[in-house]
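First the structure, then my questions, so here it is.
As you look at this complex, bear in mind that one protein chain is not there, while each of the others sits in place.
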Amino acid sequence: MKPAPFRYADPSTLGEALAVLSDEGAKVLAGGQSLLPLLSMRLAAPATLVDINRIPGLDAVEVTGDAVTVGALVRHDALLRHEGAAEVQPLLGRATANVAHPAIRNRGTTVGSIAHADPSGEMTSVLALTDGTVTVATTAGSEVVGWRDFFVGPLETSIPAGAVVTAATFPALPPRSGTAFAEVARRKGDYAVCGAGVVVTLSEDRQVERVLASYVSVGLTPEVHDLTEAVAGSPVEKADWAAAGALARTLVDPDTDIHASADYRRLLVGVLTERTLADAAAEAAGRAA
Amino acid sequence: MTTKLFGEPVRRREDQRLITGRGRYLDDIGSKALAAAFVRSPHAHARIVSIDVDEALDVEGLVAIYTYEDLTGPMAEPLPVLIPHPQLHAPRTGFPLANGEVNHVGEPVVMVIATDRYVAEDVCDRIVVTYEELPVVVGVDAAREAQHTVHEEIPDNVAARHHQETGDVEPVLAASPRTLSFTQYIERSACMPMEGKGVHARFDPDDGSLRVYTSTQASTSVRAAIAAKLDLSLDKVEVIAPDVGGGFGVKIVHPWPEELLVPMAAIALGHEVKWTEDRREHFIGSAHERQQRQEITVGYDDDGRITALDVHVWHDNGAYTPYGIIVPIVTATQLVGPYAIPVYRVVVESVFTNTVIVTPYRGAGRPQGCYAMERTMDRIADELGLDRSVVRERNLIQPDQFPYDHHLTFQDGRPVIYDSGDYPGLLDKLRALVGWDEAEKLRTEAAERGKLLGVGMALYVEGTGPGPYEGGHVQVLGSGKVLVSTGLTSQGQGHETAFAQIVASELGVPIEDVEVTTGDTRRFGYAVGTFASRAAVMSGNAIALAARGVREKALRIAADVLEASPEDLEIDAGLVQVKGVPGTSIPLRTVAVLSNPLRYAFDEAAKQATQFAKPGDDDKPPVAEGDAPGLEHRDYYSPIRSTFASGAHAAIVEIDPATWEIDVVKYAVVHDCGNVVNPMIVEGQVHGGVAQGVGGALYERMAYDADGQLQNASFMDFLMPYASEVPDIDIDHQQTPSPLNPLGIKGAGEAGVIPGTAALASAIEDAVGRRIASMPISPTELYDLVRSPDSEMTATAGRRAGTGVMA
Partner (left out) sequence: MTSIDSERTITVTVNGVPREATVPVRRLLSDALRHDLGLTGTHVGCEHGVCGACTVVVDGAPVRSCLMLAVQVDGAEVRTVEGLAREDHQGGQVLHPVQEAFRECHALQCGFCTPGFLMTIAAGLEGRDNSVELTEEEVDDMVGGNLCRCTGYANIKKAVHHAAAAMKDDA
């Protein structure tokens, strides 16, 4: 289990990185926590690795009132501990806490896991649920791409060869809203068998106005499901979150693998939806107060 | 300073190097060695049509490529059947490199030697092997049905039909007041030591000597195998097990193809060569264990006493049978556990499949036997509406029944006669430790929290310390250092400490003066190996006997000097002294000097033993007739049969009825391994065993698909427990010494893992009220089980439903 030969560059500017990436078979190396195993197992054999870790300025978390923008070199751990980010979009910390183990979070990047587009990754689902975007740099310039256009298939995105995802932007949690995130994994720190992130938004009079959910390890690409109809208009204290869970079960199309059947994942979608919605609603109620 | 250290929790002497990064594991050796890598079969069953190396030849750094065609003499023959048995009627073993056919994914086909492992893998990538695929047999049922064959000439896929019976079972069953029959399954797992296998070989062409380091549990036997296979004189071959990063059974198998091929290449190339197994290779190129289908019929009376037991096991032995039928025999004979079974018949059919070979993994067939027996107990209790512990209690062998003869033949060819034990004592302690009688209260409390709670228990008896023998050598040097060696190997059990404790206690020397070497054929050439919880029993006793021999000689020499009778002498803190006469003493190191009459003095101490140092008796030779120079002794321990340790485990699980996640909230162990050399080490063995038991029950399996591809050949998907998955363990001890050996000890290495699957199956069944007949079980499977119309509700659950108690 040793990587096949490749060539290596660690440019110090984005422009240089993009120049090298225009070579055929070049691939970006950021945190490397998903890429290195693929290299060692020789499931990936890029001709050139372009290590972006030495490019200054990509390691910032920018927080505005409207959004959190996470640079390409922000490690999971940094995002997990970022209080400003958590204030604006609490899902970030809550989901990141479920990413693998601390030593992986110290090195792995949030943007890298999004660019890896693994449907069992937490942050792909969070990007979708928050209706986020990614910033894609090419030699032609920089472009903001919405998550729906970005995720194409499992481990597949729409970005052209030679591009670098320089940031991901997660819009702020809307007013009168709450979130929650929960997973069932076989072992703590494993990829989830099923994970659920939800956002509940209340009306001014504390009725349920909007319920959105997105799942981990369910489906080929991240999806956002609108569960509002199951509970629309209910006073927050009386909302039938089980009904929302039941609705969610009808909307998802999970797969079977060696760790879980599709049916079991569907069961978990229902259970986790119900549980996370209750937590998210409580948070929303607190914020609405 | 006390020297009576036997039984004390002495801190380990091996730790200093291991915690400072100065351990010396296989891959730490030979920084200049060439690296080996292997092209392994990607198919589970195929004929090799051609091997094309052309594309590989221009890789810079390539040194050599070997295929079967390059093997000569004994190397071109099949690997040995290590443990032949008359009932193993169709043994099969592979070749060091595949000879025209492959029978599992991972079988080595081509060996590449290159300047480093990266380059060697580059070469492997460029070698094109063309295969003609053959039908694949995966799983014990497919093998049993035999629609396809693994080895063409064995149409029923059966390698062995192992059969033992203690009487005529059928009439007793027919006459039994009650009988029940059921079939259950247990899946594959694997030892999965953190360090894979590895071999380093260096050959000295000038003197013809070969030194091989290998991460093995059996260095002396690897040495013999290498000598035989490579046509070398035994005295030219040295084999050393360096620090070994865990074994758990997989490293007792030998010679692995790589253990022969790497030395072969080192000789041929005149350069040291090393192979370090990577994790993927370990998954597909080593060994697994545990898959069985068990068909059980039991006769019993209205009180739950067993009248007869009839068991038919189908055992998946994988593609080959290098380790014979040891695992089937162990299952067959250890199945009866602590119970008196009036009539017992067992047939184990060991069948070939196109999967990795099956050889012992910690427990080695015992977890399966325990699973069969203990689940039978649970079924009887369920049918009769009796407490599960009561049914067990009624069938236990009583303390006054030892030695207890089961009239079976064990894996060592010796009778299964339990030497000592107190099984009712174990059960009582277990009930108290786990709070068995509180279970209903806990169940109700859990139900109030929305959880399903269940308790389960399992008892076992473990034959440990089988022969044929081990040896020990103890030598006192003039410096006072005491060198101890034994041939068997260590993989983390703390032998350096435990054996030093034994010697310090026997000889009366400070433990700091004792240095223990294991698994090095340069130091001790005769040994069997480390398996079957035998190291402390076998080498512990051999070393004790050797130390006693040294003590006897020391007293004899000292008696001469001190002008006392040997019986009046004692050794304490390295001083030989006259009992009760302080000041009349001689250091043991001086005795060592005097034991070796010298002509040449090379240091101050040696001067005392030179020929003019003191007047001798002119009528006696310097070394007495029948005596030998030096204060040393070599001795062997060869038991008449195994000694039988025992134990009992109980688990409490809580299950979330929404997600079907299983949480082990309490795990209790009562353990009896006779006299204990070091309780800290024994407890550590129990902890580790339990973790593997929990892993095997709830997390680990080898997920083969129908094509024989192992779908979870990584630590990502083969779910070895992290700390988060292992419950806290409560341990209580009992000690019934073995009458069979001088130290009264029984083995402890495997115990912890044995009852895990049985106890957890019992607890989960108790919690959900559905019959658990296949282990391990994961949440997704539990969910399938509880909603399946075909799953059977337990009678207990029916009774609880009748009383309104939540199932």
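Of note:
Lettered A and B in written order, each chain numbered from 1.
Assume a residue touches a chain if its C-beta (ideal position, glycine included) is under 8 Å from a C-beta of that chain, and two chains touch if they have at least 3 such contacts.
Just so it is clear, the model here is predicted, and its values are computed rather than measured.
Checked against the full complex, the one of A:5, A:56, A:84 or A:146 touching the unshown chain is A:5. Within the set B:185, B:636 or B:722, the residue that contacts the chain not displayed is B:722.
The missing chain, though absent from the display, is touched by one residue of B:25, B:182, B:402 or B:469; that residue is B:25. Within the set B:96, B:139 or B:245, the residue that contacts the chain not displayed is B:245. Interface residues of subunit B with the unshown chain, by the touch rule above, are 11-12, 14-16, 18-25, 27-28, 31, 116, 118, 191-195, 243-246, 248, 278-279, 491-494, 680-681, 683-684, 687-692, 714-716, 720, 722-724, 726, 728-729, 752.
Residue positions on subunit A in contact with the hidden chain: 1-12, 16-17, 19-20, 23, 29, 32-33, 36-37, 39-41, 48-49, 51, 53, 77, 100-104, 106-107, 188-189, in rising order.
Keep this in mind: only the chains that are shown with their structure count from here on.
The distance from the centre of subunit A to the centre of subunit B, with each centre set as the mean of the Cα atoms, comes to 44 Å. The touching residues of subunit A, when paired with subunit B in their complex, are 1-5, 37, 41-42, 184, 186-191, 193, 258-261, 263-264, 267-268, 271. Subunit B contributes residues 117-118, 121-122, 125, 278-280, 658-661, 699, 703, 711-712, 716-717, 719, 721-722, 724-725, 778-780, 783-784 to its touches with subunit A in the complex.
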